[in-house]
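With one protein chain held back, the other chains of the complex are shown just where they sit.
Let's turn to chain A:
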Amino acid sequence: MSFSDHVKRFSSRSVSMLKQYEAQVPNGIWMICPRCKASFYYKKAGQYRVCPECGYGFRVSAHRRLKMITKHFDEWDTDIATEDPLDFPDYDRKIKKAQSATHLKDGVLTGLAQIDGQSVALGIMDPLFIMGSLGTANGERITRLFERATAQGLPVVLLTASGGARMQEGIYSLMQMAKISQAVNDHRDAHLAYIAVIMDPTTGGVTASFASQADITLAEPKALLGFTGKRVIEQTINKQLPDDFQSAENSFKRGFIDEIVPRDQLGNRLSQLLRILTAQKWGDD
């Protein structure tokens, strides 16, 4: 056997061994950052689930995201569920699967929260519920979040994550954009503040409505923020686009984001903003 044969035999054996070992690593133990491609042991992402290399915030369920902000939360409108308005094939099964994965009736968690002792109407969209797509049920919950906040004189903090419209609900999904925008307008007319926090991904009809209507817009590092999906643009204009062309960082440079806030600092930043927003008005004393 020649030397080169030895090398070949050795390398093919090590490759097969590696594959064997790889198969033994349970899913989720080893994480790869979709932004900077760094790979690392999952515990390195820490309690905030961020890439230790570039700060990208991984997509997490709304319940999990809530725990990173506050312990004090009373949930609102837990009974709203979609009614499948188009009678769409297989939609029912998809909803059930998403419900069991996220412990939500539909893709958003809303309620009254205390952040550092200050009351706020808080909404968190769930990217794990059919990619946080906007349907009638989560659209209704977000609308009521603003309506209740207006009635109770509360500021709104809404963390957005959405692939855009819910295809399975057609025109009903599109109408949510106008319905929620109206509730945002009424909230603003009551001189109340709305803070949006752009999470990964925020796209389509959500970008084109309430995610872009806040008084103050924060974003998570490396979050994807855009309207039309990258693939659709590429296929339309027949050109490859850079990976980061719809990043929060690019939006910041173009003037659409007030500040990019790392996940572990969001609680402090919200607390600071709420101290300003809920301060006593001039001439009231």
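As a convention for this text, a residue touches a chain if its C-beta (ideal position, glycine included) is under 8 Å from a C-beta of that chain, and two chains touch if they have at least 3 such contacts; residues count from 1.
What we mean here is this: contacts and distances are computed from a predicted model.
S.K.: Could you tell me which of "acetyl-CoA carboxytransferase", "ATP-binding cassette domain-containing protein", "Heme exporter protein C" or "TonB-dependent receptor" is the UniProt name of the chain missing from the displayed complex?
M.R.: "acetyl-CoA carboxytransferase"
S.K.: Of A:58, A:76, A:227 or A:252, which sits in contact with the chain we cannot see?
M.R.: Here the residue in touch with the unshown chain is A:252.
S.K.: Identify the residue among A:33, A:95, A:137 or A:193 that touches the chain left out of the display.
M.R.: Of these options, the touching residue for the absent chain is A:193.
S.K.: In the complete complex, which positions of chain A touch the hidden chain?
M.R.: So the residues of chain A touching the missing chain come out as 188, 191-193, 215-216, 252-259, 269, 272-273, 275-277, 279-283.
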